[in-house]
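With one protein chain removed, the remaining protein chains of the complex are shown where they sit.
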Amino acid sequence: MEQILANGLYLGAQYALIALGLTLIFSLMNVLNFAHGQMYVMGGFVTYTVVAQFGLPFIVGLLASAVVLAVIGAVCERFLFRTVIKRSKREESTMLLAAGIAFFLDAVILLVFGEKQRGVPKIVDGVFNWDMRLIMPYDRILIGALAIAMVVGFILFMQYSRTGRAMRALAQDRMAAQLMGVDVDRYSMIGFALGAMLAGIVGGLLVTITGINLGMGGPTSVKAFLMIMIGGAGVISGAIAGGFILGMMESIGLTLLAAYGDVTYLAIFATLLVFLAIRPQGLMGKPWG
Amino acid sequence: MTTPKIPNSVPTSFGNSAASRPGSLGPARLAGVAAFLALVFVAVPLGIAASGRWDFYYTLTSVALLSIASAGVWLTFYIGRINIGQGAYALAGGYVSAVLITQVGMSFWLTLPLAGLACAGLAVLIGLPILRLRGVYFAMVTLVLTEVARLSALALPVTNGAKGITSIPLPGELSVLGLTIIPDFATLEDPKLAFYLVAVALMCLSYLALWRIVNSRLGHLCRSLQQNEELAASIGVNTAHLRVLAYAISSFFGGVAGAMFVSISQSIYPSSFQVADSVNFMLNCFLGGLGYVFGPMLGTLLLYFGWDLLFTTGQYQMLIYSSAMIVLMLVLPNGLLSLFDRKGGGK
């Protein structure tokens, strides 16, 4: 029991961080970033390169992932999404653009980093063992704690910093924010960069544990979509709730359903269908349509 | 917060005087259809025989089948929903056919409609809750659906996990009252041509059906749904029912295409249809134009050949393809056919 909870919490913390990035971009620009998973993979490979290839400390790798992905995010917003949003008449256009970027990042990752699974050495050794009731390697605990710390940091940032407040205003009502003097273009770019950065950081964190490979992008995006559907799209609390709920469900599912093969995701999806039938806007989302 | 944009379909008029009614076959239209049939059933096989490029059969068969799946996606677009889940139904249809053939010993020709019907049934179950969602929300769930289908195929015992189902026998003979309509594929010298003909015939049937749907009352109601669901309800349209119906038909197309694919490759794996395929189906529709029934067919042809041409660029294939896609979105964010909109302002 304790083991399931701890695993769920550990997974949930990373998931929440991924979902936060996605939901931030969605709430600011109404763009569903299909490339989110690829950005996560990219972040993992950057940390891998810095740590395993250049032999620099892990924290440098993590910072590098954050910076590289923030730049990629900013560029995507400034030169791609902004143009397409201005010129297109349809919602689908940004989706297709995001899909194109996802393919593009996949191609770049393939060319630059190759197809192989990559990982970096453990950052801390040893295993926490509480009476065999709860067993968890120290590095997982560390990464989990770091992820939670970042979630908290992100909330504080959105709540109290000037930038965070501006972005929240923008998310709530684009028009009103503009009238209040919020520089919409500027904060859209910052928001996109921040969202991409979060994805990159999670990639950097997890490369120490699960490693990273090219194929992880798509499934990661899908998981992130699941989370924000559970929690309600475009809502920060929803993304966090969705992340932790999915983490818990996976943890429980893997333990309980293991005997029946890996049907966890089928079960989660079926549950989601029932849930959406009752509450289409997700847990924390506002009712719409 | 989410400002829904008004879908702007290129209007296909309906209910005009009988002579120019798009739902009927005028002489000009009839000639066009005849020319198209002659092209795909006679000219293409002759051309291939003359040039010896037998590999084209595989390409064109694939285009035909993918365009059937895309036709389904197009129909969901027609009720105002962005469907990125067709891969799931293609996969499901493929597995239904494969399992029925290998484990029940059913004839392929019987499994083909059954695969479609199974997918339609599945679509009703899944569609009832999710079709209440709109815009990106619906798109998200359907995308998740594709991934869930893949994971389920990996996990369920009947699908045989990652190993998939292989060495599926070729389609057998199809006969009615002792009269052979389609010969046993295993006895054919070269099943490529046979597969091509069957795939193209299926494609023609699918598009005929789609064309009839769009130009009959069903299509008009779908358009009313796409443009304003509240108003559609207020004129007495059972919107929930109609949405599920359109989605089920759409998934039927996906299932049939998937089953046919499996019979050609004689194998199916969880990775046979995945997220990228679902995205491509959507892309086919978008590229070909959402206002034209034959748009998805054109889009599939262009995209598939484009991808094939890039094959020579080797490892840069994906990079160039995706760059082209991004540039296309930047230059023509409203699709290829928006070029015509600007010129003529309609037809």
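Going in written order, the chains are labelled A and B, and every chain counts its residues from 1.
We adopt the following convention: a residue touches a chain if its C-beta (ideal position, glycine included) is under 8 Å from a C-beta of that chain, and two chains touch if they have at least 3 such contacts.
Note that contacts and distances are computed from a predicted model.
K.L.:
Identify the UniProt protein name of the omitted chain, choosing among "ABC transporter ATP-binding protein", "Sarcosine oxidase subunit delta", "ATP synthase subunit b" or "Histidine--tRNA ligase".
P.N.:
Missing chain, UniProt protein name: "ABC transporter ATP-binding protein".
K.L.:
Which of the visible chains would the unseen chain be in contact with across the whole complex?
P.N.:
B
K.L.:
Check each of B:48, B:120, B:221 or B:248 against the chain that is not shown and name the one that touches it.
P.N.:
B:221
K.L.:
Consider the whole complex, including the chain that is not shown, and state which of B:146, B:206 or B:239 touches that chain.
P.N.:
Touches the omitted chain: B:239.
K.L.:
Would you mind spotting which of B:29, B:163 or B:212 touches the chain that isn't drawn?
P.N.:
B:212
K.L.:
Over the whole complex, note the residues of chain B touching the chain we left out.
P.N.:
Spelled out for chain B, the touching residues are 6-11, 13-15, 23, 212-213, 216-218, 220-221, 223-224, 227-228, 230-231, 233-240, 245.
Just so we're on the same page, only the chains that are shown with their structure count from here on.
K.L.:
Enumerate the contact residues on chain B facing chain A in the complex.
P.N.:
The touching residues are 1-5, 7-8, 82, 126, 128-130, 132-137, 139-141, 143-148, 151-152, 154-157, 161, 274-276, 279, 282-283, 286, 315-316, 318-319, 321-323, 325-326, 329-330, 333-334.
K.L.:
Residue numbers of chain A touching chain B in their complex, please.
P.N.:
26-27, 30, 32, 34, 80, 83-84, 87-93, 95-97, 99-101, 103-104, 106-108, 110-111, 171-174, 218-219, 221-222, 225-226, 228-229, 233-234, 261-263, 265-266, 269, 272-274, 276-277, 280, 286, 288-289
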